[in-house]
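Below is the structure I would like to discuss, written out as structure tokens.
With one protein chain withheld, the remaining protein chains of the complex are depicted in position.
And now, chain A:
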Amino acid sequence: MFKRLAESSPAVGIIVDGKPVSARTGDTVAAALLAAGIGHCRTTPVTGAPRAPFCLMGVCFDCLVTIDGVGSRQGCLIPVREGMKVETQLGRREAGR
């Protein structure tokens, strides 16, 4: 659905739900997920509805994911890093993660 305007910056490898995904330096986690065609990054805590990054500027909180074991991180505010582990957050966050 999304197409990169340019492929100029160097590639960065991240792991999304156990699978390698190729991103670009300067991508946010949310942008990387969208570019990789990942349809949703979390489900809501009460009804379990799927959600994907929406505002991409830190306001809507629809982009919450677990990053390197820490839950409820805003993917649109965090740049990718080589080897970063991103997990889809299903429903309520587990306290302590």
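By definition in this document, contacts are C-beta pairs under 8 Å (C-beta built on N, C-alpha and C of every residue); 3 or more make two chains touch, one makes a residue touch a chain; residues count from 1.
Basically, contacts and distances are computed from a predicted model.
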Legend entry - The complex's invisible chain, by UniProt name, from "Thiolase family protein", "FAD-binding oxidoreductase", "ABC transporter permease" or "TatD related DNase": "FAD-binding oxidoreductase"
Legend entry - Which residue of A:G13, A:P45, A:G58 or A:G83 touches the chain not shown here: A:P45
Legend entry - Listed residues A:R4, A:H40 or A:R92, member touching the removed chain: A:R92
Legend entry - Touching residues (missing chain, whole complex) on chain A: 45-46, 70, 72, 91-96
